[in-house]
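Here's a structure for you.
Omission of a single protein chain aside, the complex is shown with its protein chains in their original locations.
For chain A:
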Amino acid sequence: MTTLAHTLTDSRTMFRRQLLHLRRYPSLTVMLIGLPVIFLLLFVYVFGGAVGAGLGGGRDAYVDYLTPGILLFTVAGAVAGTAISVAMDMTEGIVDRFRSMAIARASVLTGHVLGSMVQIFIALFAVLGVALLIGFRPTATPLEWLAVAGVLTATSFALTWFAVALGIVADSVETASNTPMFLSLLPFLGSGFVPTDTMPTALRLFGEYQPFTPIIETLRGLLLGTGIGNSAAIALGWCAGISLLSYVWAKRKYNKRAAS
């Protein structure tokens, strides 16, 4: 077998391992769905009337406005789980076993990334389902839905690799569960929950230039037909950049920790 074939086989094996974890511990996935759903309901029913009026609609207008941001919030919350499970592997003996075997080095990490992406998509479907139930009315064509799936895939891929790196550098499972928390804040510090124009200048500037904003704008445009402009290109650029840097960082730290 070639090296590439080995890499594929080993990554598939490690992916299966993560799927077993998912099946064995569904409560984690339920928790990852629960938080964004609570936020969705809270924002729509508590603030929705007032904010929706400001947007020139009502509560229904706000459901539409809010859902793309909630989807991103779902992804950001789910990757905290990735960091935790990577850190658990790193602090227990199992990683030494993997490292002392003649297997493709990064396959453990690839397994975590693919497993987490499956989990994220389960969560996204559930959250989207609730949004549709409470009045989310997307206007996307099938092709646009496909593009939505593509953007969410690229985003999840980038953020899971980032979380994998955080999980490796964390010196404990505890740290690993705390560090990715700032990701969950990012949708708030941008156009995720309310438009940025009413924010103080510094915050507004941060909101306009942080990576989550173009992703949210792209999703919003695809789902609801608002203007996308160059957001899609910027969003994909961010995703590619974060993926690449995180992958390199994760792999280097994984090998380094192997050697210390």
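Note that in this section a residue touches a chain if its C-beta (ideal position, glycine included) is under 8 Å from a C-beta of that chain, and two chains touch if they have at least 3 such contacts; residues count from 1.
As a convention for this text, contacts and distances are computed from a predicted model.
Undergrad: So which of "4-cresol dehydrogenase (Hydroxylating)", "ABC-2 type transport system ATP-binding protein", "Cytochrome C oxidase, cbb3-type, subunit III" or "L-beta-lysine 5,6-aminomutase beta subunit" is the UniProt name of the chain that got left out?
TA: "ABC-2 type transport system ATP-binding protein"
Undergrad: One chain is left out of this view; which of A:His6, A:Arg59, A:Arg204 or A:Lys251 touches it in the full complex?
TA: Here the residue in touch with the unshown chain is A:His6.
Undergrad: Given the full complex, what residues of chain A touch the hidden partner chain?
TA: These residues touch the chain not displayed: 1, 6, 9-10, 13, 16-17, 20-21, 24-25, 92-94, 96-103, 258-260.
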